[in-house]
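Every protein chain of the complex appears in place save one, which is left out.
Chain IDs A and B follow the sequence of writing; residue 1 opens each chain.
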Amino acid sequence: MKRSGNVLKTIRGALNAAIAWKRTPAIVLIVFCAFLFMPLYWTLVTSLKTTKEIFSWPPTLFPKSLTLGHYVKALIHSPIFGNILNSIFYSLTATVIVVTVAALTTYGFSVYQYRGSTKVALVFLGTRIIPPQSLFVPFVVLFSKLGLINTRPAVIIFQFVLVYPLSIWLLKGIFDKFPRELVDAARIDGASRIFTLLKVVLPIVAPGIGAVAIIAFLWTWNAFMFPFLILNSPQLKPITVGIFHFVSDRGIEWGPMAASSVLAIIPGVVFFIFAQRSIVSGLTLGAVKS
Amino acid sequence: MSQSERMNKYKLSDSGFGILCTVPGLAVLLALVAYPIGYNLVLSFMSYKRLVFGGFVGFQNYGWFFRSKDFYLSWRISALYSLGSAGLAFLVGMILAQALTAVRRGRAFFRTLVVLSWAIPPVLSGLIWKWILNKDMGLMNYVLSVFSLIDSNVAFLVNTNLALLSGIVATAYVYVPFMTVFINAGLETIPPEFYEVAEMEGADEFHKFTFITVPLNIKQMLFSFLVVWMFTFRTPDVFFALTGGGPGKATYHAGLFLVNLIYRYIDFGKAAVVSIMLTVSVGLVVTPLAFYIFRRAD
Partner (left out) sequence: MMISWKKSVVCAVAVAAMALFALPVFAGGKQEAPAAAELKPWEQIEWNKPKSWPERLLADKYILPEGWKQAVEGVKEFSFYNIGGIETDIATKMNMMRFEELTGIKINAIPLAPRFTLPKTLSTLVAKDKAIHGIGMNNPSYNFTPIAVYLQDVDHMWPEEVTALYNENLINYLAWDGHWYAMPVAAVGHLNFYRKSWFEQAGVEVPTSMLEFAEAVKKVNQWAQENLGPDHYGIVFSVPSTELFTRYRELMYAQNKQVIGPDGRLDFYSKEAQNAFNWLVDMFRQGFITEDALNFGWMDAANFFGVGKAGAITDAPAMFYGFFQSQYPEVGQDMGALTNLKWSEDDPDEWNGRSLIGANSIGLPKYIDNNHKTAVMLWFDYLRSLEGQRNEAIVEGNASFLLHLWETLDAQFNMVDWNLADAAAKELGINPPVRRTKAGPMITGNAIQSEKSLLEVFRPYFPEVQDKFNEEFANVATGKASTEEALQRVQEIADTFR
C-alpha cells in the first residue's frame, strides 16, 4: 500500500513538474517555435540556394552564395504571381460570403431558438462528415450541368460547401454566449431584428466574426484538389495548383518551388496579422462562461 | 422565452424569425450536397466499373467491402494516424497555449510565429516534409547526426513504423496552429483569481490543471480535437505527398483507399461504399460528442 502510494506521489510530482514548465513560458515557446519554424526556415533558405547547393550533403544551414534566380524564375517565367492574386481573390470572396451567410444563420438559430434548432445545427455539421474525396466526381458532374466548369464561381461554391458548416459551429459557440439582455433591451427600444443584429450584436461579436474570417480565409487558401480538377485556364488557377508548374515528370524544381512557397505564404500571414487581435479576443468572448 | 406579448411588436414570432434565418442557408447547402449524397447512395448498389454501367447489384459492393483486406488495413492505419496526429497536435497545442497565456513579453510575436505555418497549404507542407526527411540530403538526418544521435542516415519514409510516425509528425505540424489558437482563446478567459484561490487552498499544479483548466475549457478542447481528428481520419493529404501509401501498404490510409478506387481502379460503385462507410465511421464518433458539446452549451 505504502509503496504504491509512493509511486503515485512520484508520478504526481513528475506531472506537477511537467505542468509547472509553463512558469518558464519563454523557454517552452522558443523550443516549440523553433520546431514549428524549421520547415519554413528551410523553405526560405532553399529558395536562396543554387540548385547544386540544394542537393549537397551535408546540407548548409545558411546559403553559401545567395541567389535570387529562383525568385526571378517564379515571378517572371511562370504564372505564379497571377496565381497568388487569384488565391487572394478566391479566399477573400469565399470569406465574405461565408461569414455573411454564417453570421445570419447563426444569429437565427442561436439568438432566436426554435424547436429543433440544436438538431439543425447538427445537420450542418452532418454535411461535413462526408469525405470530400467522394464529393469531387459528383460535384464535377453537377457543375458541368450548371455550366460552371473552368469558372471562378465553381471554386467559391465548393469552398462554401466545405467552410460554411464549420463556420456555423465556430460562430455558434460565440453567439450562444451573447448576453440576451442586450437583445431584449433593443427590442424594448423598438429596434427591428436585423437592426439589432447590425447595431447591437455584431459590434460585440465582431472579433469572433474576425476569427471565423481567418479560418475561412486560410482554408480556402489551402484548397487544392477541387480547384485543380475544375480549372483549366492558367489565369484562373490558385497558387496551390499553380505550384505544380515546377513538378514535372522528371523531377521537382526545388529552388523555384521553394521561392513560390515563400511568396505564397506572405498574403496568408498578412491577412492573419491584420486580423490577429480579433481572432483571439473573438474566440475569448465565445468562451466566456455566463 | 418569457417576453410579454405587449413588448413583442414584431409580426413574425421569434422562432419564426429563427427559422427564416436558418432555412435559406440550409436549403442551399442541402441542395448542393444532396446530389453527391444521392449519387453515392445509389451508386453503392450499382456496378459502375471503368465507366461502364453494369446495373443494380444489390448488396454485392457492401459484401466486397467487408471481405476486403484493405478495409481492415486502411481503417486501422487511419485510426492510428488520426488519433496520433490529432493527439500530438492537441498536446503541443495545449503546451503552447499554456505558455502563450503565461508569457509576459513578446506575446504577439510568438503568436504570429505559431500561426505562420498555417499559411502553408498542406499539399506544400507534405512536399517540404518529404524534403526534410529525405535520407540523402534531408535536414532531419543532418540535425540528428550533428547531435550524434544516429550513426548513418535514416530513411524515415522507408521503414514501416517510421513512415507512419513521420506522417503523424508532419500532420500534427499542419494542425498545431489551429489547436493552439483555439485552446489559447479558452485559457485566456479563465480569471487568474481562480488559480490564486486554488493555490491558497493548497492545490498543486496537477489539481489546478484537472479542476480548473480542463473543466472550464472542455468544450473548446473537444471541438478542436474533434475537427482535427475528423479531418485526419479521412483525408490523406500528407501521406499522399509523403509516402503515397508506401512502403508496401504500410501507410495505406482509408482516404487513399477511397482515392485509389475512384481515380486508379475507376470503380465508382465500390468507391461509393467506401465513402459511405467512411462517413458512417466518422459520424459514429462525431455525433455523440457533438451532442455532448451542445448540451453543455445550453
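Please note the rule applied: a residue touches a chain if its C-beta (ideal position, glycine included) is under 8 Å from a C-beta of that chain, and two chains touch if they have at least 3 such contacts.
Quantities reported herein were computed from a predicted structural model and do not represent experimental measurements.
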item: Identified contact with the non-displayed chain, of A:141, A:182, A:204 or A:270; value: A:141
item: Chain not shown: contacting residue from B:61, B:98, B:125 or B:243; value: B:243
item: Identified contact with the non-displayed chain, of A:13, A:116, A:153 or A:179; value: A:116
item: On chain A, residues whose C-beta touches the chain left out of the figure; value: 51-52, 55-57, 77, 115-116, 136-138, 140-145, 149-150, 225, 228-230, 232, 234, 244-245, 247-254
item: Touching residues on chain B - with respect to the absent chain; value: 30-31, 34-35, 37-39, 42-43, 46, 48, 50-54, 130, 134-137, 152-153, 155, 157-160, 163, 241-244, 246-250, 260, 262-266
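One rule holds for everything that comes next: only the chains that are shown with their structure count from here on.
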item: Distance from chain B to chain A - Cα centre to Cα centre, in angstrom; value: 13
item: Chain A partner contacts - residues on chain B that touch it in the complex; value: 3, 7-10, 14-22, 25-26, 29-30, 32-33, 35-37, 39-40, 92, 95-96, 98-106, 108, 110-125, 127-129, 131-132, 136-139, 142, 145, 173, 176-178, 181-182, 184-186, 188-189, 204-206, 208-209, 216-217, 219-220, 223, 227, 230, 234-235, 237, 255, 258-259, 262, 268, 271-272, 274-275, 278-279, 282-283, 286-287, 290-291, 294, 297-298
item: Of chain A, residues touching chain B in the complex; value: 12, 15-16, 19-23, 25-26, 28-29, 32-33, 36-40, 42-43, 46, 54-59, 101-102, 104-105, 107-109, 111-115, 117-118, 120-139, 141-142, 157, 160-161, 164-166, 169, 172-173, 176, 184, 187-188, 190, 192-193, 211, 215, 218, 221-224, 239-240, 243, 252, 254, 257, 261, 264-265, 267-269, 272-273, 276, 279-280, 282-284, 286-289
